[in-house]
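Removed from the display is one protein chain of the complex; every other protein chain stays in position.
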Amino acid sequence: MSNYSVEAISLIKVFGRRLIFNNINFTFESNGIFGIAGSNGSGKSTLVKIIAGIISPSSGKIIHKCDNEEILPEKLHNHIGFVSPYLVLYDEFTAWENLVYFSEIRGFQLNKDRVNYLLEKFLLINRKDDLVKTYSSGMKQRLKFIFALAHSPELLILDEPTSNLDSEGKEKVYTILKKEAETSIVIIASNEETDLEICASKLELEQYKKISNSRIRGEIVR
Amino acid sequence: MSVKAYSLFRKDFHSELRTRYAVNSLVMFIIVAISVILFSIGTEKISQSLTAGLFWVVIFFSAMSGLARAFVSEEERGTTMTLHLIASPSTIYSGKLLFNLILVFMMNIVIALLYSAFFDAFIIKNFLLFVVTFILGNVGLAVSSTIIAAIIAKAGSKGTLYPVLSFPILLPLILLVVQLTLNSLDGTSFEQSVFELAMVVCYDVIMLAASYMLFDFVWKD
Partner (left out) sequence: MAWKIFLFLLLSFVSVAGIAFPIVENPIHWYQFPLIRGLEQNAKIIFFHVPTAWLTVIAFLMSTIYSVKYLKNKNLDDDAKSYAAAQLGMIFCVLATITGAVWAKFAWGSYWSWDPRQTSIFALLLIYGAWFALRSSLESEEKRATLSAVYSVIAFLTVPFFIFIMPRIMKGLHPGSADDTNAGPVVNFKMNGNMQLIFFLSLFGFTILYFWMWNIGYKSLIYKDRINKIYTRG
């Protein structure tokens, strides 16, 4: 059970003149699976990228805390595991080499036992020394999971986690996510019913698209 | 932090060894650039000052050809987000700077050797001065080129924009090192070149400090 929490305060995101979402507030703590639901193009990927610290909100804050101390943005990356359809791994390297480099760049020696365990769990152990270039999309998706889990993050963020997976793959993922949720926070952004079923609570992105709130006028139209 | 940056450098270096994108085109560019100059000159004898200038011209354009790749390739392949997830901005910058530094040195040693072979006036009388100029100038070139590469990686029309943005920033450095190279060719003493050398050191230090501080803004979306 980690003492991790992530809090969103009045998050607003605007791209040029398009409002993506307005005034999102939430707090996720210690462990469990939380969902972010919305149709295609509703801004789910944008929201999870903001939570992961990859892009900045137009207004508002996102605060990550571990043991009640706020984590600085530069140090955030080792606390987070991120899976997304937009994530790309280096296809000129093998799966193993990718994982070794990622670990070293993060600043740890590769935890060989953990990585081998994950490779077995995700059925990639036989292909770990093959170039990622030769992987199918389902295999790449599974490798992304290993990338997200290898450093045992306190916060796991998943954007469309079961895309490119067959039903057997999906079941495996749900089992693993439920296990992870016992000790870490898992956030799933998806429009798949089966994905959202395993979530304890859900945030519906459609509810945050109104701009009639005069506060947002003041905020964006300075 | 430096171990992490070094690992990033090793990843880039390893990737380069596997794919050979940069090295092939860069070597060809250097050969073509020098050939163009040699053909244009023909049998004319060119002065030492012109040779010194042309030396850094080829270096500048070769740098423009090869140094943007560190950031542009990540952006084009979509692996920028991956880097975001594994390293802090200062680690990224350090790793990429190290890669460009090694690239600049390797590239410029080749250029220097080719110049010694093909240009009559390129005879170095003050070798110590040349080496010091070479090292300090390459560092400045790498530092400035790397931060500008980070900027243009996020823009459109990257290829043409890179020299346009880099030249004004590199101009003070180029003026200094051309003068220093000329000094080393015609045998001016080290003592007489101290002012220019001090200026190059200042340039290197200031650009390095500024790059580190500004990189965060460039990197974070």
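Chains: A and B, in written order; residue numbering restarts at 1 for each.
Everything that follows uses one rule, which is that contacts are C-beta pairs under 8 Å (C-beta built on N, C-alpha and C of every residue); 3 or more make two chains touch, one makes a residue touch a chain.
Owing to the predicted nature of the structure, the values given are computational and were not obtained by experimental measurement.
**Student:** From the listed residues B:93, B:122 or B:203, report the one that touches the chain absent from this view.
**Tutor:** B:203
**Student:** Out of B:3, B:17 or B:164, point to the residue that touches the absent chain in the complete complex.
**Tutor:** Of the candidates B:3, B:17 or B:164, B:164 is in touch with the missing chain.
**Student:** What residues on chain A make contact with the chain left out of this view?
**Tutor:** Where chain A meets the chain not shown: residues 15-17, 19, 211, 217, 220-222.
**Student:** Residues on chain B that touch the omitted chain in the whole complex?
**Tutor:** That gives, for chain B, the contact residues 49, 144, 147-148, 151-152, 154-157, 161, 164-165, 167-169, 171-172, 175-176, 179, 195-196, 199, 202-203, 206-207, 210-211, 214, 217-218, 221.
Here, only the chains that are shown with their structure count from here on.
**Student:** Express in whole angstrom the distance between the two chain centres, defined as the mean CA positions of chain A and chain B.
**Tutor:** Chain centroid spacing, chain A to chain B, equals 38 Å.
**Student:** Quick one: which bits of chain A touch chain B in the complex? Just the residue numbers, please.
**Tutor:** 52-56, 73-75, 77, 80, 82, 84, 86-90, 92-93, 97, 101-102, 104-107
**Student:** Inside the complex, what are the residues of chain B that reach chain A?
**Tutor:** So the residues of chain B in touch with chain A come to 3-4, 7-8, 10-11, 14-15, 18-19, 77-79, 81-82, 84-91, 95, 220-221.
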